[in-house]
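Here the complex is missing a single protein chain, while all its other protein chains stay put.
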Amino acid sequence: MDVTTILKKYPKRRDSVIEILHEIQNHDPQNYLSEESLKKVATHINLPLAQIYGIVGYYSMLSLNPRKKFVIQVCKSPICGMLGSQSIYDAVKVKISARPDSANLFTIEKVECLGQCNQSPCMMINKEIYGNLTPQKIESIIEEIVISEQNAQK
Amino acid sequence: MSQSVKFTIDDKQVSAPWGSNLLKVARENGFNIPSLCYHHKLSATGACRLCLVKIEGTRGLVASCTVKVDEGMIITAFDDELEQTRKYLLDYLLSEHNDSYDNTYSDELRDLMFRYGLNKPEDRFFKPIWQNLKFQPDKSSPVLTYDPSKCIKCFRCIKACDEVQGKNVLSFTDRGINSYIIAGNGVWGESECDGCGECIQLCPTGAIVEKPNREVIKLDKVARKIITTCPYCGVGCQIELLVQDGKIVRSNGVEGVSPNDGRLCVKGRFGYEFVHSTERLTKPLIKKNGEFIESTWDEALNLIASKFTSIKNEFGADALAGYASAKCTNEDNYIFQKFIRTAFGTNNIDYCTRLCHASTVTAMLKSIGDGAGSNPIEDFETTDCLLIIGNNIIDTHPITATYVKKGATKGQKIIVIDPKWTPIARYASIWLQPKLGTDVALLNGIVHVIITNGWHNINFIKERVEDGMEAFKVLEQLTSKYTPEYVEKITGVDADKIVLAAKLYAKAPTAMIATGMGMSQQVTGTNNVFCLLNMMLITGQVGRERCGIDPPRGQNNVQGATDVGCHPYMLSGYIPISDEKNRRKVADIWGIPFESMPSKPGLTTVEIVKAAHEGKVKGLFIMGENPMLTDPNLNHTEEALRKLDFLVVQDIFHTETTRFADVILPASTWAEKNGTFVNSDRRVLMVRKAVDCPGEAREDWKILHELAKRMGKPMPNYKDESEIFDELAMVTPILAGISHKRIEVHGIQWPCPTSDHPGTSTLYIDKFNTSTGKGKLFPVDYVEQNERVDSEYPFLLNSGRILYHYHSSTMSRKTKALRDFINQSYVLINPIDASKIKVNNGQKVVVRSKRGQLETFIKVSDEVLEGELFMPWHFSESQVNRLTRDELDPYSKIAPFKLSAVRIENPE
Partner (left out) sequence: MIQEKRIALRNSGLINPESIDEYIQCGGYQAFAKALTMSPSDISEIIIDSGLRGRGGAGFPTGTKEKSTAQTCIECLKYIVCNADEGEPGTFKDRIIMETDPHNLIEGMLIAAWSVGASVGYIYVRGEYHLSIERLNIAIKQAEKKGFIGENILNTDFSFTLEVKPGAGSYLCGEELTLIESLEGKRGYPRIKPPFPAQKGLWDHPTLINNVETLANFAPIILYGADWYKSFGTSKSPGTKIFCLSGDVKRPGYYEVDMGITLIDLINEFGGGVNGNSIKSILIGGAAGTFASINHLNLPLDFDSLKEQGLTLGSGAVVVMNETRDLLEMLTSILDFFKHESCGKCIPCRLGTAQILNITERIQEMEPKERESTFINIIQQAEIMAKTSLCPLGQSPILPLKSLWVNFANELINKF
């Protein structure tokens, strides 16, 4: 869905802005909010551009930087941290660099608590939660995504 | 005001109105509680936490800026714990703060740093962390720089922009220790920021500092701070000029006084540079063999005196004429008209008001008796409904607009009527976009809706309108055919919108009209304003506070120049020339024989040009005006000026007009003289000398005074400008009670008939200023414009002003900051038209009308309707008035700058 279509769904009110930004970001092939999109949002809700940028800058889920199709967010909260989230993060990095053909698929980030502490350590890939992670599990999770992407390409 | 409550601060009994801000009250009572985020113009933020106090019965420490005082409060403002805590917080703050200081701005944090003994890094507990934050300064704005390493995140700039200026273009981005201020996408120079600099004025630490003179100014070397009135538009903002080494180095808004309470726009804050331009005229120049040769004052003045005298002797006094100046002071203009009327002996005196609000003034004088705004500027915020018509108020009266924007946030209904999008539309409840030149139809339509719905005010009509219901019946009859559907066909405005606008205006508890050049600068200018006045009178939206009609004036003293008699039909104070009693009185005060007082009404500006063209006017004295840019149909004006026997131009720069002069006299800017201006809400405001005239340039009135003597009509030896004002007060009943002394700090709004009269904030409360005391309806019909598009000239061209430039831009384009914002002419064209005629953004084109042509650049924008174009007229290299007509409004003789049929040609 393009930005203009998304904007049409929402009232021209400031309190829609977070939902709008989420939806634009989720529909963006690069998982981010471009300047062009943000200018349209500003016009739609009749706010100066800085107000929109200020919101994007504040909320950690919103990104001004282009990202890959799959955004891997590894929880680094005190609990996940204690239970080995750094080793999960490292495993993700190792796995991705071991598959150079998939380098264009993933962006890795560390995020604050995802509220999944009953299955720490955990991570989120786009909207999907993965819990009770081990480096071995990372291997198969990533592999699965890469293969399904490759199949989709065919 | 709320009732007073008593409470104690550190055992001292204090009283203040209930609900007052505790920090403010404490400071007023001598308790110097520190704070960095609080500012009396802004809502409380509670961010810096330095103003913490203890309040008995309240747990913990409380930020006093967030507390409203109440009866019986017991407050501790200073004790060891509080002072230790404040020092601790300052120590914290300094660790994220780059405390280098270059003495170019006042720094509240620095003051506190010394007060709490934290000025030396070794006395601080916390290690600096600001270097690790990797902030980048933003230097992209033409007028200011933002250095995040000096920013204490107090929110004052953000709130200044939002709450004070209503622009809201600043925000923080990121968060926590990494947060910093952004404009737009983070590049200030590309943002919506229009450079008013309110954020600079309110920044406590020099994070936001102005660019101009940054390298020059040193606060400890500033010799004088002069409070005066801004020389740009008619708002009359009070500014403080900082003078260092004989030059103006900074301009700040003056807090606590009307009309601006510290607010300024980009021109008021940065537009002073022209004063010290190297292009200033510094010596009299006499044209000899087609070239201007420097001369002595004696030579120039003698030449002028003899030339004008001989023209007068040979062709009569009416072969002479003068253009006064809306830029000069009342004192200058008063002396000028006195000079024209005594030394020249003619009433051929006019000035550029003829080109802006003459039609408004004409209609208002006829209908309600005064040609000035009826309300104080503050009412723009507090009225319930504001109708803004043909008035790009944000660009042309930026500070008046701040009141409007504030009103909008409080729920004020704003109706905008304009063929072109203007920024105020963003704040509007409803925007009507009529086709150019159809205002009479639209307004008659609104009146029709009001009447058919019974929204008119019968009591008001019966009591305050001349001929009451009879006159109303005539209006009802005339407007009966203007049904919304019929009007929609003429104007292109949806019928529904016409009904809604009528309802919003008529049914509002209070409503005001702000009318501008879009209404007045038309062949039907006077009729347009009559229609507005009809609407106002039948709804009774006048005669009360926050009701009435206000034409915000474009020039700093366009109001004053007419007030003091620069008018061909009227003497000072709007008294007609024909009033013999008054002529006698004035002659008496001037000490001249009654018979020598010219009694025949004179010519208006455009008529003077026509008469010159016809050879009837042979000598012309122009003071501070530039008709070769401002007059309609410039080709005709040029011919007229060439035909003159003798032309004197008194100005501060060479202009498009000076090249036709025989003698050029170097005059003074507003910063080089004392006197007064009258602003749009009739407020008489002081102008004070900040710097000396450059070279041999002289104050304007002194030149005229000298010349009068040489023409054998000497004036009294005025000790100073205040004596001139005292004389003008004697001949001007509406100003009779005012003197320089009375307006030392606060201006006074006329009429002010006696020295103990407080001035008049709202006009027409009891009666109108017409002979009967009643308002008069002037029903007028819509007539189609003579100027129409055809296959040869398919576009209608509108013209107007923009924020960054002013009038013929002799001042504004001499200021780098303003040039940096915009320095090139353009023509706005609707995207559909642009693709139709295949022109692109930035493309150079020729715009041609039947009268002339110019070159400019395309700017594609949906701000204009299809079939219509818009051009700013400030740029002398693309003189819009080469295209306009001199077909005049029959009543006011104003020219139709707003509507010319043109075509666009690709020069390649």
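Order of writing sets the chain letters: A and B. Residues in each chain are counted from 1.
Basically, a residue touches a chain if its C-beta (ideal position, glycine included) is under 8 Å from a C-beta of that chain, and two chains touch if they have at least 3 such contacts.
A quick note: this is a predicted structure, and the numbers were derived from the prediction, not measured.
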item	value
Omitted chain - touching chains that are shown	A, B
Sole contact to the chain not displayed, among B:Gly60, B:Gly290 or B:Gly411	B:Gly60
Identified contact with the non-displayed chain, of B:Cys48, B:Val487, B:Ile748 or B:Ile822	B:Cys48
Absent-chain contact - pick from B:Ala77, B:Leu93 or B:Ile304	B:Leu93
Residue numbers in chain B that touch the chain omitted from display	44-50, 52, 60-61, 63, 66, 85, 88-89, 92-93, 95-96, 126-127, 129, 152-153, 155, 171-172, 175-179
Absent chain, residues of chain A that touch it	13-19, 21-22, 45, 54-55, 58-62, 76-79, 81-83, 111-120, 124, 127, 129
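We adopt the following convention: only the chains that are shown with their structure count from here on.
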item	value
Between chain A and chain B, centroid-to-centroid distance (C-alpha), Å	50
Complex contact set, residues of chain B against chain A	167-175, 179, 182-186, 191-192, 426
Touching residues (chain side chain A, partner chain B) in the complex	35, 38, 46-51, 53-54, 56-58
